[in-house]
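For this depiction, one protein chain was excluded, whereas all remaining protein chains were kept in their positions.
Let's look at subunit A:
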Amino acid sequence: MTDADTGRGAAPSPAPDHRAAARRRHARSIAGTLLSLALTMLGLLLVTFIIGRVMPIDPVLKVVGDRATQAQYDAAYQAMGLDRPLVVQFIRYLGEVLTGDFGRSISTGQLVVDDIRRVFPATVELATLGTLIGVAIGVPLGVIAAARRGGAIDQVARVVALVGYSMPIFWLGLMGLLVFYGILGWVGGPGRQGIIYDGMVPTVTGLILVDSLIAGDWGAFRDAFSHIILPASLLGYFSLAYISRMTRSFMLEQLSAEYITTARVKGLSERAVIWRHAFRNIQIPLITVIALSFGSLLEGSVLTEIIFSWPGLGQYITKALLSGDMNAVLGGTVVVGTCFVLLNLLSDILYRVLDPRSK
């Protein structure tokens, strides 16, 4: 789903007498990153703008209704600035988006920003728990698979990843609901909370698990947990498939390096060699992988949210899509795209900060 070929490499380590030059280079590369961030965001907005223009739905009709006279229609047409050149419209669109104005959603009647603010925490909560599950299982699995290459655990890891790459996520979600909710009754059903707890916990962060802990309401916490665990495990499985594969290949690369042979010759235990030497060196690229995986879960949750009636951004966008509510669709797309871009930037920055070679 995500592309590992980001072409990111550590900056060459500077010699002591070239520090100033290295600092300049560093500053320039940061400026370059920021510039490309700005360009990417501009591109994102341009694409959403164009999509908004080519849509077959007449935005004016949506505002004035079917029975408006031609004069009313024309007035609305002008008021919305649709008679101006496209460039002017785009600049106006940029201005609106930058001030957080995505217009009003036609289906909910609310400002799109307010809608997104309401639904986004649900998606974040789901994606975060999913990533945590993926990391908690995927990283150790990948490390062990690399350490015992060709062994039983390596084979298991391979099958787990292969199945993960081949499985339609929405189907697995349906089957999960059937088995764990319908037949076994181990988890809560669709939705974020049971009916009795709905709206009982005061909203602080918007993350129900956290909010119910803050309120000290254990019942609500258990209820929320029983609802989130199945979709989160599902997302966690997909992130696990990716993370374990990447961890394994990073580890194999390290384990074939000469310093590992040296460490072994020194008589260090295998455990120390793997976890203290090799694993330390893969932590930095691993952070990039985890950030990318989190980003893809934010997006990948679209289908999961539909299956589990999860009131998050994915469900919001899809519902808006099906009812032709373009403001909501574009607003949601911009938000998810921005998160994506920012996560890329974040992993880039972490890479620079954590990798001692780039200092």
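Quick note on the criterion: contacts are C-beta pairs under 8 Å (C-beta built on N, C-alpha and C of every residue); 3 or more make two chains touch, one makes a residue touch a chain; residues count from 1.
Everything below uses one rule, namely that contacts and distances are computed from a predicted model.
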Absent chain [UniProt protein name; select from "Peptide/nickel transport system ATP-binding protein", "ABC transporter permease", "Glutamate synthase (NADPH), homotetrameric" or "Cytochrome c553"]: "ABC transporter permease"
Full-complex contact with the absent chain, from A:171, A:186 or A:275: A:171
Given A:98, A:136, A:162 or A:257, the one touching the chain that is not displayed: A:162
Footprint left on subunit A by the chain that the document does not show: 1, 3, 5, 7, 36, 39-40, 43-44, 47-48, 51-52, 54-56, 162-163, 165-172, 174-175, 177-178, 182, 295-296, 298-300, 302-303, 306-307, 317-318, 321-322, 324, 326, 329-330, 332-333, 336-337, 340-341, 344
